[in-house]
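A protein chain is absent from this complex, but the other protein chains hold their places.
Chains here go by letter, A, B and C, matching the order in which they are written, and residues are numbered from 1 within each.
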Amino acid sequence: MRQRLTPSGGLVGEAPFDIQLTRRLYRAMVFARTYDRKGMALQKQGRLATYAPFEGQEAAQIGAAAALEPNDWVVATYRDAALMWAQGYPWELLFAGRTGDERGGSPPEHVPVMPPSITVGGHMVHAVGLAWAEKLQGTDRIALTSFGDGATSEGDFHEAMNFAAVYEVGCIFLCQNNGWAISLPRERQTKSATIAEKAIAYGMPGIQVDGNDLFAVYEAVKEAADRARSGGGPTLIEAVTYRRGPHTTSDDPNRYRDPAEVEEWARRDPIERVRIYLSEHGAWDDEWQAAIEAEAQAEIDRAIELAESMPPLGPGEILDAMFETLPPHLEAQRRELVEGLR
Amino acid sequence: MRQRLTPSGGLVGEAPFDIQLTRRLYRAMVFARTYDRKGMALQKQGRLATYAPFEGQEAAQIGAAAALEPNDWVVATYRDAALMWAQGYPWELLFAGRTGDERGGSPPEHVPVMPPSITVGGHMVHAVGLAWAEKLQGTDRIALTSFGDGATSEGDFHEAMNFAAVYEVGCIFLCQNNGWAISLPRERQTKSATIAEKAIAYGMPGIQVDGNDLFAVYEAVKEAADRARSGGGPTLIEAVTYRRGPHTTSDDPNRYRDPAEVEEWARRDPIERVRIYLSEHGAWDDEWQAAIEAEAQAEIDRAIELAESMPPLGPGEILDAMFETLPPHLEAQRRELVEGLR
Amino acid sequence: MRVLTMAKALNDALDVGLEKDSHVMIMGEDVGRTGGVFRITDGLAEKYGEHRVVDTPVAESGIIGVAFGLAVGGMRPVAELQFMGFSYPAFDQIISHVSRIRNRSQHRFTAPMVIRIPYGGGIGAAEHHSESAEAIYAHTPGLKVVVPSTPYDAKGLLLAAIADPDPVVFCEPIRLYRAVKEEVPEGWYEVEIGRARVEREGADVTLISWGAMMLETRKAADRLADDGVSAEVIDVRSLVPFDAEAVTASVSKTGRAVIVHEAPRTAGFGAEIAATIAEHCLYSLEAPVLRVTGWDSVFPLKRSEHQYLPSVERIVAAARKTLEA
Partner (left out) sequence: MRVLTMAKALNDALDVGLEKDSHVMIMGEDVGRTGGVFRITDGLAEKYGEHRVVDTPVAESGIIGVAFGLAVGGMRPVAELQFMGFSYPAFDQIISHVSRIRNRSQHRFTAPMVIRIPYGGGIGAAEHHSESAEAIYAHTPGLKVVVPSTPYDAKGLLLAAIADPDPVVFCEPIRLYRAVKEEVPEGWYEVEIGRARVEREGADVTLISWGAMMLETRKAADRLADDGVSAEVIDVRSLVPFDAEAVTASVSKTGRAVIVHEAPRTAGFGAEIAATIAEHCLYSLEAPVLRVTGWDSVFPLKRSEHQYLPSVERIVAAARKTLEA
């Protein structure tokens, strides 16, 4: 398992980028955690529908996005808000989706990020198709798809990996192995020793990295991205991390896992180790911390406000995006709908 | 790639069983080829619906069955008549299926063989369930499922392999890699160097054998069967062989493959090498050959006669196996059906 | 007698099923230690062991395909798919294998198994979590398709499904899991699959529904009664076999029919019922057969759910329309 930054902030080998970028990404992780904790809190207040927290997975997501170009595709899941945001998806739309608003799935035109996949496993093939579309159209854009350990059990994972390798498309498969698929631990999902070695079945390189290590994740994704962009085909990356929270706000992890495990992983926090590293390089202090936390708080608060101030879809508007133009039967149903709401 | 018997009949290492059994299996392969050629001929006469020949794959099928116990489950495909027959499925029912008669799918009560799977890939999970059912019921019966190289591209292959390994069931995955999935050559189906190494993705042993080598196939399946029966879980076996005929009688392989390849593989014939071996051990002569060919011809002819003399399903009988007891709407439809045929 | 929610009644049925027959087993995502995302299998893994209540990998096709093999091999699996939206990856196994093995093998092999699928909307769930695909399963020959709307029926139908020699798709209306309580007998009892239930007799119009929409349909009948309209209410309960007799008898009497379901309208099961009425009750019909259904759209997210689901008002309006016709 590749590691560049130990839980106590020690460097293994060389840092993949400079202190300035490290600070930027540290700040991004703080933003991500702020968003995530706010998401949990808002759900408890009934202001969001079910929420799937990613606390503990910030390095995997922020590190991966940092290795991409701004117009590379990201195809991710319900637990990937940090990754999606880092690639341009606005916080307010991520919140909007969680309030139960379709417009949360509609990022601005220039953002190359698909709405989050709620089905497990079905979205990876889409990234393969996107990467292939770029290849066929002669651009150098690539695609990164993110998914969980549990998703690797789905048949669509297999088909996606196979197609990507066969057509040598520029697709990065980023598995955030967070130890659990709801209540099923990693060991009971599959018998392979690692997820990374599943790449062998597709003749594809597989890399296992410490997923709580910003540097290692960045480096692995950068390596894969360079390969993908230069026509070298896909890569599977297993980022070993941990889901510190419940699966979602509807879940009670105490039914199936030992709280000691959670504590153990809290000690491997992905943000804290970067903080120590920065601090040791004289690039972190309490003041800056307070400043970025305040910024984060403000930005997230603004995002919530934006999301919550969106008026709901008007009567009949739920039908308006079924087709480019509504066919007659939907026109008729739309009239009936509007009538029925009076 | 494991090999015990070279194309020229030379032994590599030791023979896995004695001359008597070798003669029996040689005879079985001759029967299988007789059936297969008859199948092709009958289809051309319009007496069978589409037929999928297995010429060249006899060792893989007969060798595999020989390593099983009589009550082990076999879950196989449209191209596995020899394997199914060797496990007890009567020739006449194999023919009956090909004439387009549902009763071809109904082997006698004591035959532990599922009707052939026509969908590609979907049947392997069934074998996993059967093996698991035996394990739960405390028997020592295991299951073998046979499929092609093409089938390994399906998501259900992945899910079957994964379930089998996770629940450590006694299931043998026998892939007859015959080089082609209709018109798609093996190299363009998947990027892995071998099919066998796909086992790594499931933490399962994978074995690649010369599929035209009766001894090697037997040995590999026996090893897997012993492991399965003793609770050691599943095994993937890749039997490297070749589809010498068309995909089915509706297919024209000249559109996509070089006839030289077919000739090349004719020289690696699975039956001929056993003949040479037997001959070198003084256990084969022309007379015996003529005798078993005549027997085979007679048995196959009798099977055709049986299949063709089956009266078709009577009016309404096509509905009778939809449920154990026909619900009222099907009773009504049955009356309508019978009425409509008058 | 104990008064139970549908969730508890289903849990009880599974308990009784596991108790009675050692071949019965439960499998699915998170059905074991955590008792299922809706807690329907709560406590059963502890009671019967993890070999009889089995957590599976996230792989729906595998769950159903392996359950199928288990059933053919002599077990009686009750497989849970977490939400109907996640039954689609298993669709090939259900339609190509589960529903067909008896016919394919002319009774030689059978797949006595139950596929439990929480379904329907109304709880503000995420995308894919509010599907109503019952018509798709009803259109698949070889399956029985059942939908309870009361705790009593839920238990009795589930036990009937477990005992059934053929595969049963058992649709559980999520919105009803904890919506109502009623008396549920202990031990084994069955509610016959294939029989509708005339829940309320009436003379003027027949309201036909199933699943969670029974809530609105009942309320609509109340509302109509307040205005002196006597509505007969039929809970279909079993889509396959469909109790055409119960429906046609009622519509022949009332001369008017309103069918209510939350699935999209086009080619929904309501169409089948309307077609049955159009074939068998034409001469008794005094008004067009109306359907009050979900729209031909994706099930909307929380904020717009109310725009989609048939409301009491829409049902009442449709019934009135048939009466004015």
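Brief remarks on what is shown
Operating definition for what follows: contacts are C-beta pairs under 8 Å (C-beta built on N, C-alpha and C of every residue); 3 or more make two chains touch, one makes a residue touch a chain.
This is a predicted model, so every value here is computed, not measured.
Within the whole complex, the absent chain has one touching residue among B:F31, B:F54 or B:Y78, and that is B:Y78. Per the touch definition above, the residue from A:F31, A:Y78, A:W91 or A:W132 contacting the chain not shown is A:W132. Among A:F163, A:W180, A:Y218 or A:Y242, only A:F163 touches the chain left out of the display. The omitted chain makes contact with just one of the residues C:D12, C:E232 or C:E272: C:E272. The chain that is not drawn here is touched, among residues B:P70, B:G231 or B:P312, by B:P312.
Taking the whole complex into account, subunit B touches the unshown chain at residues 49-50, 78, 97, 99-102, 104, 118-122, 150-151, 153-156, 181-184, 188-190, 250-252, 255-256, 312-313, 315-319, 322, 329-330, 333, 337, 340-341.
Mapped onto subunit A, the interface with the missing chain covers residues 73, 75, 102-103, 105-107, 109, 114-115, 119, 122-134, 136-137, 143, 155-156, 159-160, 162-163, 166-167, 321-324, 327-330. By the touch rule set out above, subunit C reaches the unshown chain at residues 61, 85, 88-89, 91-92, 95-96, 99-100, 103-104, 127-128, 133, 135-136, 138-139, 141-142, 240, 242, 263-264, 266-272, 274-275, 277-280, 282, 285, 287-291, 295-298.
Please note the rule applied: only the chains that are shown with their structure count from here on.
Farthest from subunit C, judged by the mean position of CA atoms in each chain, is B.
The centroid of the Cα atoms in subunit B and the matching centroid in subunit C are 40 Å apart.
Centre-to-centre separation between subunit A and subunit B, using Cα means, comes to 45 Å.
Those residues of subunit B in touch with two or more other chains are numbered 155-156, 159, 162, 166. Chain contacts: subunit C has residues 56-57, 59, 61-62 touching two or more partner chains.
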